[in-house]
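In this view, the complex is presented without one of its protein chains, the others remaining in place.
So that you can tell them apart, the chains are marked A, B, C, D and E in the order they are listed, and the count of residues begins at 1 in each.
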Amino acid sequence: MALFDMPLDDLRSYLPERHEPDDFDAFWKRTLDEAAQLAQDGPATEYRPYDGGLSTVEVYDVTFSGWGGHPVAAWLIVPKGAPGPVPCVVQYIGYGGGRGLPHDHLVWPAGGRAAFIMDTRGQGAAGRNSAGATPDPVGGGNPQAPGFMTRGILDPATYYYRRVFTDAVRAVDAAAAHPAVDAARICVAGGSQGGGIATAVAGLRPDIAAALVDVPFLQHFRRALTLTDQDPYQEIVRFLATQRGAQEQVLRTLSYMDGLNFAARATAPALYSAALMDTTCAPSTVFAAYNHWAGEEKEITVYPWNGHEGGSTERRPEQLRWLRDRVA
Amino acid sequence: MALFDMPLDDLRSYLPERHEPDDFDAFWKRTLDEAAQLAQDGPATEYRPYDGGLSTVEVYDVTFSGWGGHPVAAWLIVPKGAPGPVPCVVQYIGYGGGRGLPHDHLVWPAGGRAAFIMDTRGQGAAGRNSAGATPDPVGGGNPQAPGFMTRGILDPATYYYRRVFTDAVRAVDAAAAHPAVDAARICVAGGSQGGGIATAVAGLRPDIAAALVDVPFLQHFRRALTLTDQDPYQEIVRFLATQRGAQEQVLRTLSYMDGLNFAARATAPALYSAALMDTTCAPSTVFAAYNHWAGEEKEITVYPWNGHEGGSTERRPEQLRWLRDRVA
Amino acid sequence: MALFDMPLDDLRSYLPERHEPDDFDAFWKRTLDEAAQLAQDGPATEYRPYDGGLSTVEVYDVTFSGWGGHPVAAWLIVPKGAPGPVPCVVQYIGYGGGRGLPHDHLVWPAGGRAAFIMDTRGQGAAGRNSAGATPDPVGGGNPQAPGFMTRGILDPATYYYRRVFTDAVRAVDAAAAHPAVDAARICVAGGSQGGGIATAVAGLRPDIAAALVDVPFLQHFRRALTLTDQDPYQEIVRFLATQRGAQEQVLRTLSYMDGLNFAARATAPALYSAALMDTTCAPSTVFAAYNHWAGEEKEITVYPWNGHEGGSTERRPEQLRWLRDRVA
Amino acid sequence: MALFDMPLDDLRSYLPERHEPDDFDAFWKRTLDEAAQLAQDGPATEYRPYDGGLSTVEVYDVTFSGWGGHPVAAWLIVPKGAPGPVPCVVQYIGYGGGRGLPHDHLVWPAGGRAAFIMDTRGQGAAGRNSAGATPDPVGGGNPQAPGFMTRGILDPATYYYRRVFTDAVRAVDAAAAHPAVDAARICVAGGSQGGGIATAVAGLRPDIAAALVDVPFLQHFRRALTLTDQDPYQEIVRFLATQRGAQEQVLRTLSYMDGLNFAARATAPALYSAALMDTTCAPSTVFAAYNHWAGEEKEITVYPWNGHEGGSTERRPEQLRWLRDRVA
Amino acid sequence: MALFDMPLDDLRSYLPERHEPDDFDAFWKRTLDEAAQLAQDGPATEYRPYDGGLSTVEVYDVTFSGWGGHPVAAWLIVPKGAPGPVPCVVQYIGYGGGRGLPHDHLVWPAGGRAAFIMDTRGQGAAGRNSAGATPDPVGGGNPQAPGFMTRGILDPATYYYRRVFTDAVRAVDAAAAHPAVDAARICVAGGSQGGGIATAVAGLRPDIAAALVDVPFLQHFRRALTLTDQDPYQEIVRFLATQRGAQEQVLRTLSYMDGLNFAARATAPALYSAALMDTTCAPSTVFAAYNHWAGEEKEITVYPWNGHEGGSTERRPEQLRWLRDRVA
Partner (left out) sequence: MALFDMPLDDLRSYLPERHEPDDFDAFWKRTLDEAAQLAQDGPATEYRPYDGGLSTVEVYDVTFSGWGGHPVAAWLIVPKGAPGPVPCVVQYIGYGGGRGLPHDHLVWPAGGRAAFIMDTRGQGAAGRNSAGATPDPVGGGNPQAPGFMTRGILDPATYYYRRVFTDAVRAVDAAAAHPAVDAARICVAGGSQGGGIATAVAGLRPDIAAALVDVPFLQHFRRALTLTDQDPYQEIVRFLATQRGAQEQVLRTLSYMDGLNFAARATAPALYSAALMDTTCAPSTVFAAYNHWAGEEKEITVYPWNGHEGGSTERRPEQLRWLRDRVA
């Protein structure tokens, strides 16, 4: 891959203007309050034991109440034999994939932490990806491009990621509610879409203990849409190419969802990574979020020769050690 | 393109076994009755005059009540100056596209017929396709592959095409209800997905005067899924590759939607076309439907050197002349 | 698609130097005079009625005398029942396609105008395109890359587009000569190659009433050849890559054909469109022509999220309304 | 590559029916007689010395009179210092390429033979190929797909390969006429298109001393058009896909040009090669010609693991040794 | 994907002839004896504790003596707190990848088993794959295609996989030698290349307790080389396409390495999987091995809609449960 974005020195200081609607906080407060109320009124979170042939962890097949009171699936995986509640990592999944199997998510438990793996509604049926188990019962108020990026995109109230981010905040509560989990030591984590969701949660939940954000998606949409030819950002471009004239509405909706606005509200310690040859989530969009991140304790690892795979599994020991010093 | 399917002689006599659930007719009767009831109870069909700079036709921007009482958009285009009600062609659109603009649909009016162009819910925002104006408000009861082929596919009750076919039957009523249209002379027409929808309507509505079906999609799923690598059939394969074990449920749902079962009920005169190098809608899947078509008056044009474009615009004079002799 | 060309603000003022040979006007005068003389000496334009099943228009299968006195095919489509001669749009076709069928060209007649659709000699047999009916009997004075871009390119006298542009000027005469057409109200129109041809005609015929030019091809060759990897401009690059040393001759020939030089002579009102993600006809090459257009009454629509499809059918209502105000 | 054609054992005995028009011989006699007459009446073949920095060979830049009396370029390369006239290999070029430079053709001279390299009219300007120097001044009587395969294809009289094959026969005369060449020991040679042309010459000229035919193109069109997706055969498919209904005319024209009909008339000793993974010139089309070859002394080398490159340069020592024993 | 191989019913009984050299057993006995001797004479296996931030497992960075006494890297991961030696899964890696990090291999330990992950010499530096840490110091006795498939392929003594399979047998010893591992309960496992290696070990080591083989590579070479166009089998085809004439030598070498010959000697219980749309390791090559497997206790899972990903992580719970019943 050629280098195609800004030089690293410029990335380090890249702090673009954010586009934030006046009612950003009100919009999200109302959204989260409604979901909390629905959860309170609805069925309690279920934690069903799951036998996957694993013996050193307890695994629960979880269903909790997400946006609209819709049931959302998750895995809760707890290392066996801990003397009391353990810290927990709430993990969000990359675009297209579902929660898969607990066997995909054994790193945090092997590190002595519970892992709570949230399914991304609607996703997980796309071929070559992990399976999901959570429908998105809402079809959206507009025609859409294949995929999820433009479902309901003409209005922040109907946009797909409003529902996903709400689920993600609710997931933290569902993790915290389990007795094996120490609610005071919950981190959020994810790569790509998962990193974008983790960013949103970090901006919406001041009680998060730390955030692990790798090559995050859903950041700095205005730049991302015109910088490369890569999906999934290009789903939105295809939408705009067909639904000519929808640009203002779409950009307005995205301003409620842009990671830059969540990062600017996020105060937890954060460990980021970016890759300089990443054409899916270009490094300038990642640094834009990182540089806007409000928390003072933050660090970013740069992979100069990688694409969107970034650090891949090599993130894990780095993250485990970083967490060990902060959220023991 | 190489020839990849059966030789033409075998195609002409290819009559594969159909997989039809026992309650096929009951399922569809219930479905259509519910939709009719919702339409009756809901707002009347709207026909709003549209100014697209055209002077020899009257154009109406139509909204009618589709499945679930959802509003569905359409164009009604009527040649000006006819002495009385004219015959009408109800046209359905290929996969991915929306109703576009009336300027895309001037052939039938230039032939002296009204054209009623139904939007396909959810579609029409995919880039390089015509724009749609109709959302599909239903997200479906399962995770889905990008696109529409697997939305709600685990249950015939929630499947996307149940809604589309119901919209399509309702479209005939919406066309028939306009005073400029002669309800006794309504034909259905379409290519690819549009041809699949037209087939469904012809199987569900015995009062259709004729059907024009070009290289139809949504026929003979069991064969189509394993014959080529082409979308959109492959959306279902990608779904099955991720949602391992869903095969029986998926095939059951598809048995309610397979064009072969509609063709076996269709009695209207029909003019088909197939293309021997069509890897999207392989000729054996088209002939399977054509050979099962119950109506005795039927004809098929074969394009030996074409892919999915089939006869393209060259279908139009052939269809107009064929119609002139039958639905004058 | 990434944005790859100049920012829109720069495009609006981009006025590159033109490369124009001294005898540009003499070359074209001589060329057109010869063709006019051959037409006068040869057989009269034929207008043969064509039955395509259409009833609200009269359709003529036209043959007129083009460059070299060669027969060129066209369709003339006239709305029935007009009280007198109507305005006419002479339409040119995009690269690779032929005149197709009248059924492809019903928009202008539905808007109350005659349409005269000129076949592009040699083209229309390329797969996935509309069919042509006009040979180019001249093979050219040099080896050529597949396609038409380098046929005879070593000399302006033998270059393919000399013949095409001459045919296109003659098409205006052939349209004007029909009694149903009002010769004083002839517009030229086209997208891509069609837009390039329309530009040439507008620069060669001061009596044109208006020009509709969408994402035109054949503009600003020197920039276009090195800006993207897209055909058909790249046919010329492939030629130059093999016929090393032909650069000067080729650029000289192209200077007689470059849309910039025609635009600088065109005085008719013009309605343009450009697309910012168009890698086939990059926006800077379109704006270069638009900014050089000599006529004072001009307008350009910009599609920020589209590729070479530009506004697609959405151009039609805009063009019909624009025409209605100018060439009623 | 997968094996996609018949098993080798079946290939060895594959002798498909030939489609040959009644006037095949008359057509070619007339064609060749006309060309011979034009050559006699026109300017004599020119042999201009060429300085390419080579010292062990004499190189001539040749122009001879081809079909229609058109000038055709060639190289004649003669090893220096031979005691008398030497045998000569007349070589034809693969599709898309031109005669290139003498430096591309030094094998036969290094083997003690003269080489006469015929340019293929019109070709040699396609990028990544060798340059040509011969225009095809005839454009053809029909629209054509990019390339040369469909130029004039609706009539054998106007078809491109009628001109090329005639040039090729005339090339033998032009080679034979040079005093350094022994006219009784002229072989024809070529790979791909070059092999197809050599086959045609061997069928039209009983005085050829031997033929070297590698992975020949232009053989057994009816099968070749539907067996793979590869150009250049697919140019014809694209033509037929657009010019629907031209099939009979096209197949009739091709029956005058099919290598099977030339092979059935060829009596010279022949050395063939075929490659089992060749999707451009599928092995069954090569074996069909080889098995029809009338000469009794024939041999074929099979490359089981190669595509269209076949034996590549490894053909040369085999051919030189084979020739040494036969045309010393 | 289309179905491209035999129907499932035929696969189930597909038992092709094996090509086995007379000295197959002698060759491997000599090879393994030499390696055992070198290991005995060389430095002892090293087990260095590794801190990857994991707390429920002990991780060792292992170096053992492989073919030629070369150092080979591995991970040994043991669940903490087991009361005595545990069963162990020796895992081999897919083509191109290295042993990666222990964080990639936590499933078996979470199931209560030790995992021994062998690096594949030379591999693990290919982009988008896991990193390796083991060089292959031997370059091979012939030119080679990029990759590892043809390194030293002209002679079984120098072939790359002779070294890899020997490493793999030695890996079992290195695992067995650690006090935390129960040497009587060692299973081998792997997918794709890993499955091929596991097959070889199962054929060479009668003391293996069980084998888990997913979509194995390196099976039934003669068919695999000509059935699809997919790497890595095609590396060998590219070699043969250039090194014409090497076919017999290459097939002879491969007969010492073909999984069919190892399977025919393997007596351990085996759990296989195959995927019907797998173009990399076509199902007939997998079934050929499975059907030849000598052990009577065997089972195969078929994924009808998957490509080479097969069952992906969904293999893990099935394998864990299958192992639980057999190698508790």
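The criterion applied here is as follows: a contact is a pair of C-beta atoms (placed from the backbone, for glycine too) under 8 Å apart; a residue touches a chain by one contact, two chains touch by 3 or more.
Nothing here was measured: the structure is a model prediction, and the numbers come from that model.
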Quick one: which of A:G81, A:G245 or A:P304 touches the chain that's been left out? A:P304
Hidden-chain contact residue, picked from the options D:L3, D:L32, D:L54 or D:A294: D:L54
Taking the full complex into account, find the residue in E:T45, E:T63 or E:N129 that is in contact with the omitted chain. E:N129
Which listed residue, C:L76, C:A176, C:V237 or C:A289, touches the chain dropped from view? C:V237
Considering the complete complex, of E:F116, E:F239 or E:W305, the missing chain is touched by E:F239
Touching residues (missing chain, whole complex) on subunit C: 226-229, 234, 237, 240-241, 244, 247
Which residue numbers on subunit D touch the omitted chain? 52-57, 79, 81, 100-101, 103-104, 106-107, 109-112, 128, 130-131, 309, 312-314, 316-317, 319-321, 323-324
Touch residues of subunit E, complete complex, unshown partner: 96, 98, 121-148, 150-151, 237-239, 241-244
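The definition used in the following text is that only the chains that are shown with their structure count from here on.
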Please tell me whether A-C or C-D has the greater number of C-beta pairs in contact. C-D
Which listed pair, D-E, B-E or B-C, duplicates the contacts of A-E in over half of its pairs: B-C
Whole-Å gap separating subunit C and subunit E, where each centre is the average of the chain's CA atoms: 63
Whole-angstrom distance, CA centroid of subunit A to CA centroid of subunit B, is 39
Enumerate the residues of subunit D that touch no fewer than two other chains. 237, 241, 244
